[in-house]
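Removed from the display is one protein chain of the complex; every other protein chain stays in position.
Order of writing sets the chain letters: A and B. Residues in each chain are counted from 1.
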Amino acid sequence: MPPIGRNRIASLAFLVLGAGLLALSLLDSGSGIYEISRRKVVIGDALAPVVACTFILIGTILDALKGGKDHSLDRTGLVNLGWILGVILAGLIMMRWAGPLAVDLATMVGIEGGVDGEKALEYRTLRNTPPWKYIGFFLGSTLIIGALISRSERRLLPRHLWLGALAALCLIAVYDLPFDDLLLPPNGDV
Amino acid sequence: MELLAYIPLGIDAVFGPASRISILGVALPLTPLMVLAGFVLGIVVGATPGLAGPMAMAVCLPILISIFGYGADALLPVLGFLIGIMKGATLGGAVPAILFNIPGTPDAYMTTLDGHPMAKEGKAYQALRIAHLSSVSGDTFSDIVLIVGAAFIAVAVEEWLDLPEKTALLIFSLSFIAAVIGSSVGKGLIAIGLGLFTAFIGTGEEFYPRLTGGTAILAEGIPIAAAILGVLIVGEIFKSLDDIRREGIKPTLAPQRTAGDSGKLSWSLLRRLFPHIGRSALVGTAIGALPGIGSTLAATIGYTLGAKIHARKRPFERPFGKGAPEGVAATEAANSSVSGANLIPTLSLGIPGNTAAVFLILAMDSIGGFNPGPSVFRTSAEINPELVIVFGLFTSMIFANLLNWTIGGVFMRHIGILTRVKKHILLPIVLLLTMTATYIQYTRLSAVVFLLFFGALGYAMRKLDISPLPFVVAFILGNQLEETARQAFAATGGDAFFLFNRPVAAAFMLLSLITIVVMSRQRSREIP
Partner (left out) sequence: MKSMIRSMSMVLIALFAISASASAHNWAPNGPVKLLIGFAAGGGADTQARLIAQDIEEAVGWEIIPEQITGKGGLNLAMALKDEPQDGTVIGMVATETLGYNLRAADVGVGPNDFTAIATTAGFQMGIVAKSDMGWKDFGDVVDAAKSGRAIRFGTMSPRLSDLAYLLGKAQGIELNIVEVKGGKAVMNGVNGGDMDLGFMAGIQAKGVAAGDLVNLASALSVPLKQTPNAPLMKDYGLEFNSDGYFVFIGPGGMDKEVRDTWIAAISNAVKKEGSRSNGMISKAFGGPTVISGDTLQAQIVKEFEDAGRLMAVASQ
């Protein structure tokens, strides 16, 4: 038996979304639907988003009236999506912090890294210096690719991580080695 | 300067001495090299199921920008490369469709219907040759229409349309796209509304960035590439990974044996194919010139039309769907003739016609120095550099067609091996490529987070039967629409009815309403 009322739930969700965005448009636009400026009426910043929300609401009503076959957004899909997003976010966190952590560790055990033999103690100053600049990207990418492949194959093999690592190395070769002023993640944020 | 005087300037911009680079001591023109590289990459990507032209365009763009930098010099090589991908991918998409019954790109689905039966009969090479000939003919025809037509439309728009009429034209384009794409008019409107709303975040005329709740991360607006790549590319990847998880990994197919199949096309066969190629080229070009309708619909219409005529005129011959060579020709000519005509609204109005055009606009926007729209075609006493770029672009397209005619077929017949690459390994890598590409362009992780957010949105839209293309087009046109409306309102001295009290503007508004009403009735009847 197909799930009953799935389309109804989606329509309701879009109605709520449209109404919520409409309220946001009116409350958080810096000016109203119209304004008086230099003694003339001008279009305010709220008008355009209000029009956009009107489209959403009219579209939702038209769609709800029409009926038709059920859409296919289901629990399995949401679980899969959540899993994918979770893995990627974990990978991004790894990307962001693995490099600075490695620099901290290196400092602690007394390895000097850096430019011109100077003591460089911050990841920020090393963000364009190999090998430091690759640490986060390499580990994060390996994690993301390895985890996604193993999820599809429904088992975790060392081969998946190797594939991830290989892909990460290829990306570094393509995006970073030939170009001086490209910054790989996370080196523009630090 | 006259319009025609720009033809030699455009050719010079592509092939001239100023545009050459030295490779191993030989001075070679850069843009044609880039077109060639893009073309080859396009065929490869098109022939790999799970990858598509837009993905390659998205991933390459940041690399291209960092090689060539920002500024007018960068435009032709970068756009040439993207056009090469666009043309190559359409051609490549037919390969796995014919050999393995897997469409390499969505618009090649119809090609599987007759192409694969032909391959099973041992006529794979012949099917590939027919696909090549039809694809290239359709493409060339479409490009000619573009080159002849774009300037006229742009000049007419500039001549006849004032700010209120331009506003109405944008509204009409969006209504049209909402009405014809996707599973229903209502869903099209929802996508348009969401796209517009996304475009309006952080923008506006006040110094307070609207709809941001005062947060710094939204204040600069949604990063354009992150939203577009998210909905179009990442959403598709999420959906495919979801499918793989549900359905398991498909076993790799062994290539079809093709012994004794030279694939030579006899004259009598060609005479049977030409009417189908011609008709489908016209259909594809006409559909391509309308904003928002893609090559998949063109292929469907070209195929269906061809099938009907074929069944009526030659009932004694093999029907479409059972391995008719005419079926391959009708499909491939139609889907390939979309790409050229699609650039008519893109260049002359700044309205992207399909996903490939979206990426061309994204490239123009990122590099700067070229703002597609009627002003591009302006001729005046001094040289208009943007018009030179346009004619350079046309030159590149003609060059790409020459490549297509000469080496395209050869490549096509030798890349069947690519379909053996496994999708579930490829997709995570493409995902990471897209994330990295986005990061490089914006150099902040928040842009990657936006990318993932819009990827999730794209996934949900696909699952809810909401086409992502209206969203993207509305997102691109949103701020242009608002600014034009503001300007029209101010320029008419605060006339609140500026959209309705001028004949041309009123006509566009009426057309918008008619399109939506008629299409919703029409399409609700289609539903059983």
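The rule is short, and it goes like this: a residue touches a chain if its C-beta (ideal position, glycine included) is under 8 Å from a C-beta of that chain, and two chains touch if they have at least 3 such contacts.
These numbers were taken from a predicted model, which means no experiment stands behind them.
**Q** For the unseen chain, which displayed partners does it touch in the full complex?
**A** The omitted chain makes contact with A, B across the full complex.
**Q** Using the definition of touch stated at the top, determine which of B:P29, B:G93, B:G202 or B:G408 touches the missing chain.
**A** From the options B:P29, B:G93, B:G202 or B:G408, the contact with the absent chain belongs to B:G202.
**Q** Which residue among B:V40, B:L163 or B:L232 touches the omitted chain?
**A** For the chain that is not drawn, the touching residue is B:L163.
**Q** Which of these, B:P8, B:G71 or B:G213, touches the one chain of the complex that we don't see?
**A** Of the candidates B:P8, B:G71 or B:G213, B:G71 is in touch with the missing chain.
**Q** Touching the absent chain: which residues on chain A qualify?
**A** 38-40, 104-105, 107-108, 115, 119-122, 124-128, 180-181, 183, 188
**Q** Spell out the interface residues on chain B facing the chain that's missing from view.
**A** Answer for chain B: residues 69-72, 158, 162-163, 202-203, 205, 207-209, 216, 219-221, 366-371, 373-375, 378, 380-382, 443, 483, 486-487, 490-493 touch the chain left out.
In this section, only the chains that are shown with their structure count from here on.
**Q** Taking the mean of the C-alpha atoms as each chain's centre, how many Å separate chain A from chain B?
**A** 25
**Q** Which residues of chain A touch chain B in the complex?
**A** Going through chain A, the ones touching chain B are 10, 14, 18, 21, 24-25, 28-31, 40-43, 45-49, 51-69, 71-74, 76-77, 80-81, 84-85, 88-89, 92, 95-96, 137, 141, 144-145, 148-149, 151-153, 163-164, 167-168, 171, 174-175, 178-179, 181-189.
**Q** Could you please specify the touching residues of chain B with respect to chain A in the complex?
**A** 62-63, 66-67, 178, 183-194, 196-197, 200, 204-213, 238, 241-242, 244-246, 249, 424-425, 427-429, 431-433, 435-437, 439-440, 442-445, 448-449, 452, 456, 459-460, 463-465, 478, 481-482, 485-486, 489-490, 493-494, 520, 523-524, 527
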